[in-house]
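Of the protein chains in this complex, one is absent; all others appear in place.
And now, chain A:
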Amino acid sequence: MAEESAAGAVHLLCLAASSGVPLFSRSSRGGAPSRQQLPFSIIGSLNGVHMFGQNLDVTLRSARTEDSAVVWKTFHDSITLIVLSSELGCAELRLERLLELVFGAMVLLVGLEELTKIRNVERLKKDLRATYGLIDSLLVDTELAGDLTQCVDCIIPTHGPLLQEALAGFAEEMGSVFASLVAGGRVVVGTEGWWRLGAPEAVLLPWLVGTLPFQAARDYPVYLPHGSPMVPHRLLTLTLLPGLELCVLCGPQPPLSQVEPQVLERWWQPLLEPLRACLALTPRGIPAGFPLHPDILGLLLLHLEQRRGLFTVDLGGEEGPSPSARRRLLRSFYVLVTATHFPPEEKAEEPGCPTGVPRACYVVCGAAAEGPQGRQDPGAGLRLVAVQAGPRRLLLLVSARSPTYALRGLATRTLHALTPLL
């Protein structure tokens, strides 16, 4: 399709930093995986200019042209990642976080030691093939936002406490403190220990589970990029219902063979209806009856201290842009407010900006921003509004019929209403 081929592409390159040997490259175009590869000469130049800077003690971090951006980053003096993006609104913030997460994904699946002490390049290349699925999912259109926000995508279940209790009991019987229920890459409930997982594994583990093909159960070796980059752990996943997986992170014990159907049934059969209800929550993320203003077409709510997020565009409102366009608008707006209006999340509570006082900003989308020629651009006039209060930040995508003077009030009230959820 003409429309698709006109859409931007993302190229990711991975090289051994010292030798410049390419280890792999992955690409996407128009939000879908693509086989297209950059010519070897371009790979060489992109790496060469970065190395040239390095020899002069200059770290080349990023470069832009009118319609594309390049970001370089070298990890542990051993692995260089380069991303080249011509996607609409490709921002350095997004690309830098992408590279961090890609490297995290590589550590998660092959371990830091193999990446920093490269003994056999061919062997490393072969082992890195196991990361392609996860990395590709970071380059294409997604329903999640954690790759960008560095917060764990969540679903707010109707029967949270019941599920929480069962999860805690089950985890204890398994001898692990790390357990969660994951639906479509989003965490429904997690044990206290699970929520203590550091970045990036807190985002990557549910993301990984969301990308793997259907299996009844798995015993999946993972390294934790933050918590245990050298010693592998085991991620056990148990598909309670298609689309709903119970995840347990553990050491050598217990073997997967010990998690018998009877054990699962004892804990989870009594909760079959609440579990089914979780599935009905994807992709909306919040209970159907939850009152939200009908002008709201999508929302991104982040709890910056707990590092959890709720990202949904399935709130009704048939008219207006498609779900993927709504997600794209909210993601770009997130980049904008994070880069310019609000301090980066890490510094959210710096002295001088009193918490509790909501701060806000909004933009109105221009006409024909990305609408196909000749048709009314469904994105024209849409409003995007952000408020921050204490540890919470809320971004809303609002219908064009909503008056701009009421946006801040709408956002503040919505944030207030959502506060008990996250």
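As a working rule, contacts are C-beta pairs under 8 Å (C-beta built on N, C-alpha and C of every residue); 3 or more make two chains touch, one makes a residue touch a chain; residues count from 1.
We take it that contacts and distances are computed from a predicted model.
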item: The complex's invisible chain, by UniProt name, from "Ciliogenesis and planar polarity effector 2", "N-alpha-acetyltransferase 50", "TBC1 domain family member 13" or "Ras-related protein rab7"; value: "Ciliogenesis and planar polarity effector 2"
item: Touch criterion as defined above, residue of A:Gly48, A:Gly169 or A:Pro255 at the omitted chain; value: A:Pro255
item: Hidden-chain contact residue, picked from the options A:Thr239, A:Ser399 or A:Thr412; value: A:Thr239
item: Hidden-chain contact residue, picked from the options A:Leu264, A:Ala380 or A:Ala406; value: A:Leu264
item: On chain A, residues whose C-beta touches the chain left out of the figure; value: 109, 127, 129-130, 132-133, 213-221, 232, 234, 238-242, 244, 252, 255-257, 261, 264-265, 268-269, 272, 275
